[in-house]
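Can you keep this structure in mind? I'll have questions shortly.
Here the complex is missing one protein chain, while the rest keep their positions.
Letters A, B, C, D and E mark the chains as written, and numbering starts fresh at 1 in each.
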Amino acid sequence: MPLFDLPPESLRDYLPQRDEPADFDGFWARTLAEAGAFDLDPVFTPYDTALRAVDVYDVSFAGWGGHRIGGWLVTPKAEGPVPCLVHYIGYSGGRGFPHDHLMWPAAGFAVLVVETRGQGGQNNQRPGVTGDPHGGSFAEAQGMMTRGILDPEEYYYRRVFTDAVRGVDVAAAHPAVDAGWIAVGGGSQGGGIAQAVAALRPDVRAALIDVPFLTHFRRAVEITGRDPYQEIVRFLATHRDGAERVFRTLSYFDGLNFAARGQVPALYSAALMDEVCPPSTVFAAHNHWKGPKEITVWPWNGHEGGGGFQREEELRYLRKLADGR
Amino acid sequence: MPLFDLPPESLRDYLPQRDEPADFDGFWARTLAEAGAFDLDPVFTPYDTALRAVDVYDVSFAGWGGHRIGGWLVTPKAEGPVPCLVHYIGYSGGRGFPHDHLMWPAAGFAVLVVETRGQGGQNNQRPGVTGDPHGGSFAEAQGMMTRGILDPEEYYYRRVFTDAVRGVDVAAAHPAVDAGWIAVGGGSQGGGIAQAVAALRPDVRAALIDVPFLTHFRRAVEITGRDPYQEIVRFLATHRDGAERVFRTLSYFDGLNFAARGQVPALYSAALMDEVCPPSTVFAAHNHWKGPKEITVWPWNGHEGGGGFQREEELRYLRKLADGR
Amino acid sequence: MPLFDLPPESLRDYLPQRDEPADFDGFWARTLAEAGAFDLDPVFTPYDTALRAVDVYDVSFAGWGGHRIGGWLVTPKAEGPVPCLVHYIGYSGGRGFPHDHLMWPAAGFAVLVVETRGQGGQNNQRPGVTGDPHGGSFAEAQGMMTRGILDPEEYYYRRVFTDAVRGVDVAAAHPAVDAGWIAVGGGSQGGGIAQAVAALRPDVRAALIDVPFLTHFRRAVEITGRDPYQEIVRFLATHRDGAERVFRTLSYFDGLNFAARGQVPALYSAALMDEVCPPSTVFAAHNHWKGPKEITVWPWNGHEGGGGFQREEELRYLRKLADGR
Amino acid sequence: MPLFDLPPESLRDYLPQRDEPADFDGFWARTLAEAGAFDLDPVFTPYDTALRAVDVYDVSFAGWGGHRIGGWLVTPKAEGPVPCLVHYIGYSGGRGFPHDHLMWPAAGFAVLVVETRGQGGQNNQRPGVTGDPHGGSFAEAQGMMTRGILDPEEYYYRRVFTDAVRGVDVAAAHPAVDAGWIAVGGGSQGGGIAQAVAALRPDVRAALIDVPFLTHFRRAVEITGRDPYQEIVRFLATHRDGAERVFRTLSYFDGLNFAARGQVPALYSAALMDEVCPPSTVFAAHNHWKGPKEITVWPWNGHEGGGGFQREEELRYLRKLADGR
Amino acid sequence: MPLFDLPPESLRDYLPQRDEPADFDGFWARTLAEAGAFDLDPVFTPYDTALRAVDVYDVSFAGWGGHRIGGWLVTPKAEGPVPCLVHYIGYSGGRGFPHDHLMWPAAGFAVLVVETRGQGGQNNQRPGVTGDPHGGSFAEAQGMMTRGILDPEEYYYRRVFTDAVRGVDVAAAHPAVDAGWIAVGGGSQGGGIAQAVAALRPDVRAALIDVPFLTHFRRAVEITGRDPYQEIVRFLATHRDGAERVFRTLSYFDGLNFAARGQVPALYSAALMDEVCPPSTVFAAHNHWKGPKEITVWPWNGHEGGGGFQREEELRYLRKLADGR
Partner (left out) sequence: MPLFDLPPESLRDYLPQRDEPADFDGFWARTLAEAGAFDLDPVFTPYDTALRAVDVYDVSFAGWGGHRIGGWLVTPKAEGPVPCLVHYIGYSGGRGFPHDHLMWPAAGFAVLVVETRGQGGQNNQRPGVTGDPHGGSFAEAQGMMTRGILDPEEYYYRRVFTDAVRGVDVAAAHPAVDAGWIAVGGGSQGGGIAQAVAALRPDVRAALIDVPFLTHFRRAVEITGRDPYQEIVRFLATHRDGAERVFRTLSYFDGLNFAARGQVPALYSAALMDEVCPPSTVFAAHNHWKGPKEITVWPWNGHEGGGGFQREEELRYLRKLADGR
C-alpha cells in the first residue's frame, strides 16, 4: 500500500476549516437532556466464566430513547475501587467475550465495554447483543452510516453518541469503579465515539483516540474508496439530490467539531497508509484538539495502526495519568 | 461461470421436503389482521413529468405498523380502468423514476411499484424514499436479511410482505385500475415477494416470479457464497449459537412454504448459472407451486436471467390472461 | 471511489491544446462523400409487440461501405410527424428490445436507435444484430478500439461515425418523423458518437452528450486504467513501436476536434468519480464546444453518471427546444 | 487451484459421444478447395538480426480468401534441407520476435511460425502483424471466439484453420525445409489448430498437441468460467435464442471431430488443474485420436501445463521420429 | 462461502488410509535424541510491563540444532506452581505482546508461548523474534512450507516440531509451573504442532487441536486452492519431477500419522466452510486419534472456526481436566 494522502511532513500543520452548525452545542445539550429523561437503570449481572482473576458482569442500561444497551464490565480482583476505561468498539463489532477484554484489568483498571447499537452481527469474532430499535426514516445504504442521514435528529450516531455518553455514568455507578477516575477510548469507530464523548463529558480523565473514524467527513469521502466512509458515497451516488442535507447532518457529528471542544488529555494515533481513516483526517482532529495531546504515528501501517505497540502506548499513557490520582 | 448446482436434467423433479412451522397460516393470518387495524390511507399525488403518454402518481400508503410506504402508479392514457401489475423491487433498489416503469403502461396495463422499506439507498440508478422505522431488536449483519432474524415477529420481511400484500389493495383503490384484475410480479427479491403475496392473496390473477430470492433458505445458504443470502451466513458465523432460532424464523418466510399454497397462474424463470438465486432453489418452489405454472429456463445466464427476453415472456403471459377478462 | 482527476474547481477552465491533423475536415468530407455513393436504402419493417402505445419498426439501412446497419424506430401513436431523437449506444451494447426505448415516445418524441456495428454480442441485456463485415487490416487487441488503428482510413470508428451520420437521414426518411427536427444523443460511446455526428451534421437540433467516450484520447489513456480506453494501452504495450501511428489515427476521431466544430445546442454531463471517461476529458470537450452548451456535474458518481436524474435533465432540455418548433 | 474436473483416474476412459454434422468432411473439403483457388504465393524475405546461428525469413503467404498471413521461418545453418515444425500460436499472441523461436533450430529443425489472423495485438511480449480482413456478419462478443459464430461458413476459425493448413505448404515451399518431413504443433489454441491441421493433412509426420483449446466445446463451456471459452458463454448469455445455431457451427470446428480423424503420431499433454482447457476435454480428444498417441499428464499445473518439461518431451518425441527419416 | 468438502454427514466416518513411512517412529526418536545433545538452556528474563496481575518472562531456549527459540511465559500471580498450557502459533505469526496472552493466566494457568522459527515477520499484529538459521538446501517457494521439502532430514518442520517438543521441557523448568501438569494447544499451524507434540510426548495432559493445519497433506493440496497448503502446489507445479520426493518427506510430518499415535485427551475443532484447513482433513485426524477425544464443529465458519466460542470450550475443557490434578 503506497502513501496516498498529504505528504507526511505537512500533516503536523494541517488545520482545515471546520464546518460547524450554529446550534452544535445546543443540539447536543438538548439531545443529552432528552435522553436524561430516561432513567439510566444500569444492571450488572455477575457472569460466570472460568476466569478467576477478574470479576465479570453482563451489563445493560437504558441508552437513547430508553433502549437497552449491552456491554461487559470486567474488573480486577482488587480491594477498593479502581480507575476505569470505558471502551467503545470498532465498526460492525460487538462486545465479544469477557476474555477479549483482559488487558486493562490485568493492568489494574476496570474496563466497561459499551456496545454500538445494531452492530455486532457479522464480524465473526466479536458477537454483539444490542439492537437499534429506532429504525430509519428513509431509504438506507447497507450498513449504519446512512441510517437517518437526511436529518440530524434522526441520524444513527445521535443515538450512538448518546448511549456512549451514558456509558460513562454506567461505569461510575458500579462500586468496583472509582467514579472520579474514568477515561474513554477505542479504535476506529470506537476512537471516533471516544472523541465525541470526551468533548461532551469534560469530566472524563483522558481519551484514547486510536485511528479515529467519523472525523473530517467531507475530506474522507473524497479521498478514500474504502468502507465504511464509502457507504456515504454510495448513498450520495444514488440520492444525487441529497448532498446538502447529508453534509448538514454530518456537521453535527463530525469529529473535527468535537475535537475543537476537547479539553482533557488525549492520546491520538494515525497510520500513514491507512485508507480507511486517512491520516490527514486524524491529524486534522488532533490539530484542532484543545486539550493536552500526543499523537503516535505509524508510518508503514494501514488501518491496523500500531496494533499491540499502540496498546502498550495506551497502557503507559493511562498508567501515568492514573498513578497520580 | 460454470454450472455449479444440481445437474440440469434433475431440476424438473427436484421436490425437497419443506420445513414448515405448525402455525404458518396462523402467523400470517394474525400478521395481516393486525396490520389491518391501520387504515390503508392510500394517497395518489399527481406527479408532473415530461411524459405525455402516461399519468403518473406519487403513491404513499400505510403499510405494516401504519408506516408510510412509497411507490409510483403509472397508468396509460385510457378510457376506463385497465388491468394492473403490482411490481415489487429487487434487493437494495428503490422505486427509481417514472420513466423506469413504462413497459407495462405501453402494453395497456397500469403498474403500481411498491417500495421495499429501508431499501433504495445505494443502487445508483433507482433511488427509494421509504424507511423502515421499526429498527431491529438485536445485533445485525449489514443489509436487511438479518434484521430481527432471531424472532419471526420481529423479522424484517414480516413487515415487507405485509406492505406488499396491502399494495394490492392500494392498486385496487385507484379509479384507473380494474380492481378485479390485478397481478403481482417482480424479479429476485421482487419475485420472492410476489410469490408470497400471491399465496396470501389468492384473489390476484397471476404471479410473475422471476429468479426469485427468499426461497429454500437452508439450501441456498449452503450452496452459494454470494450476497444477499451470504448476509445470513455472516450472521451465523458470528452468532454461532443462533442457528436454530434463525432457521425457525426463516421457516415463516421461506418461498417454499408460500409456493405450496400458491393457486393462481404463475410464470417462473430460473437461470442455470445463477449463483445469487441458484436454480435448484427456484425449481424447488416451482415444483411445489399448486396452481397452473410455467417456468422459463435460461441455460447460459447468471442472476440477470432472461433479461429483456423474460420481459417479453411476461408481456405475452399477462396479455393472454388479461385479454380474457 | 476517491476523486482522482483534476481538482473539481479547475475543470471549468480546463482547455487543453488539441492535436488536430491538417486535413481533418477533408478527411471527413471525403469519407462521408464516399459513403454517399451507396444508396441509403432505409427499410422500416413493422414489428409486432404487445406494446399498444407505440409503433415499432425493425430498421435496416446501408451504412459505410453499403453494409446493413440495424436499429429500432419507436414512435408514439400520434397524428402527424413528431420530433425525433437519434440514439447511439454505449460500448458493447446492442439495440436490445423495443421495450428498452419507451421513454422518448412516452414524451412525444420518436426515437431511432442506431446500432454500433459489431457490438451487441455480450452485454447480457441488450443484444445487437449488426456485424462489421470490414474486418481489420492488422493485429488487434480484444474489443473494437484498435481495429485498424494504424491507419485512419481503416479505423473502426471511421465506419461507425459514418453509419451514425447516415442514421440522421434514416430518421428523416420516415413519415412519422418531423424531418426538420432531429436531435442526436447517447451516453459514453453513444455520447462520443453523438458529439461527432452533431459536428458533422450541423442541421441537427441538439446533442445530448452524456459522459462521452472517445474524447481526449491522449489524456484518457494516461490517467485511467479502465476499459475500454485501456484496450488502446494494451495495443501500445505490445506494439511498442506503434504509438506515433496510433495517435495520428486517433486525432481524426478525437471528440475534442469534433467539439471544436460543434455549433448546435449541447447538453453534456460529467461525473467526478468516473474512471471510465474521466471528468477532465469531458470538460475538455465541453469547454471547446462552440455552440450553446450546458453541463450537468455529478460529484459522487462513477461512469453511471446522473442515471435517471440525467434522463430527466435530457427530457427537460429537449422538450424545451422542441416546444419551440 | 484445487482439482475441479472428472476424477483423474477416470480420464483415461473418458470417451464422450461426439456431435458431428453429416457433412463435416464435405464442409472441409469444400473449404480447402475454395481456398486453393488462391495462389499460395509464399514470400520469404530475409530478415536481418544479430543472430548468427540461424537464418531468419519474414514470411507472408495467401491464406483463406487470399488474405496475407504473416509468420517467421527460422532455420538452422545447415547443409541441405532439414525437417520442419509448423508452429501455431496460443490465443491472442502474435509471432513475436525471431529470438522467441530458437529452440527448434538449435535442435536441427526449421520452424515456421504461422500467425493467427487478427491476433497479436495485446499480449505484451509477442506482437503480431496479421489482420483478419473478413470481419463479422453479426454482433460479436469481445475476442475472436464468436466472430461469425451463427454460421459455419462465416465462423472465424474456418479462416484460421484454412490458413494453418496452407502453412504446411508454405513450409514445404522453402528450399531449406525437407518437404517430406513436416510436423505441426502448438499449445492451447496452437494445439487446437495443430490437431485440426493434422486431421486435414494426413501427410504431416506428427502433431504436438499441448493443452489444446477448441476441443469438446459443449463440455468446456459448462465446466469452466475462464476465458476464452467464456467468450462463447457471454454471447449465449446475450443472444439467449442463439444456442442451437452456435453449437451447430461449433460442431464443424470441434477438436473431438478432428481427433476422430487423426492418423499421424500425436503427443498430447493435459494439466489436471487447468481451468482454461480442462483436462477432460483434452483426454476426450486424445481418447478419440485414431493414430499412434501419447499423453503427458501434469498433475499440479494449470494451463501452463508442463512448460519447459513439455518442451523437452516434444524435442525428444520429434527427434526420435525425425531421426528415422 | 458455500460448503465445498465432503457432505457434513459423512465426516464422522471419514477414516482415510494413512501413508506412513516404515521408519516414522525411528525418524522421530532419532531426531529428538540428536536435539537432546544440545543443552536446553532455558532463560527466563523478567519483562517489565504495566500488567500487574501477571508475571511476564521473555523466554529463550535452545531448540533444534541449539538454535535460540523465543517466547513468552505469562503466569498468574499465584502461590505455588500452576498448570500450564504450552501454546503454539498460527502460520506466519510471532509471539506478539504479553497482553496478547492473558486469557489462560486469568483462568489460573501459566501459558508458555513458543515461537515458530523464521515466522513472525509479517502479520502486522504479532511480531516474532526467532529466526531459522538453518536455511534451505534447495530452491523454495515463498513461505516456509517447502523449505527443505525434498528431504525429511532437511524439512523445515523437522526443526519446528523439535523446538515445540522441547518447549514442553522449558515450561517444566520454570518454578511457577506445575511440571506434572502441562498441556499443549494452538490453532491452525499451532494446532498441527500441538497434535505432533502430543503424539511425541505422551506425558502431556491434553491437547487443544483447533482447525489443525499440516494434516492429511495429500487430500489438502488437491481440494483447496488456498495458502499455505498452496505453497506446496506452487512448488510441485514448478518442480514437476519432484512429487514423489515431496510426498515421501511429508509422510514424516503428516498430522494423520501423529494422530494415530495420540493417547492423551484431545479437543479438536473443525469448521465446515474452512477452505484453509478443510474439514475432512481435520476429521480424518480426529477419527484416527487413539486417545479420548472430542470435536467441536462450526457449521457456518471458515478458518476462523469457533473463535471466542472455541476459546470458551477450551477453557472449560482444560479447567475440568486440571481441576482433578
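Simple rule for what comes next: a residue touches a chain if its C-beta (ideal position, glycine included) is under 8 Å from a C-beta of that chain, and two chains touch if they have at least 3 such contacts.
Quantities reported herein were computed from a predicted structural model and do not represent experimental measurements.
With respect to the full assembly, the chain omitted from this view is in touch with A, C, D, E. In the complete complex, the residue from E:P42, E:G128 or E:P152 that touches the missing chain is E:G128. When you scan C:I69, C:V86 or C:L236 for touch with the missing chain, the hit is C:L236.
Residues of chain A in touch with the missing chain: 1-3, 273, 298-302, 304, 306-307, 309. Where chain D meets the missing chain, the touching residues are 49-54, 76, 96-97, 99-100, 102-103, 105-108, 124-127, 301, 304, 307-308, 311-312, 315-316, 319. Against the chain not displayed here, chain E makes contact via residues 92, 94, 115, 118-144, 146, 148, 231, 234-235, 237-240.
Note that only the chains that are shown with their structure count from here on.
Shared contact partners of chain B and chain D, listed by label: C, E. Across the assembly, the mean Cα position most removed from that of chain E is the one of C. Where chain A touches chain B, over half of the residue numbers in use are shared by the two copies, so each contributes mostly the same positions.
Note that among the pairs B-C, B-E or C-D, B-E reproduces the B-D interface, with over half of its contact pairs the same by residue number.
Centre-to-centre spacing of chain A and chain D amounts to 63 Å, using the average Cα coordinate of each chain. Chain centres here are Cα averages; for chain A and chain E they lie 37 Å apart. Our note on geometry: chain D versus chain E, Cα centroid distance of 50 Å, whole angstroms.
Looking at chain C, one finds that residues 124-127, 301, 304, 307 touch two or more other chains.
Because contacts link the chains in a way that matches no line, ring, star or complete pattern, their graph is best described as other. Interfaces, counted as pairs of touching chains, are A-B, A-C, A-E, B-C, B-D, B-E, C-D, D-E.
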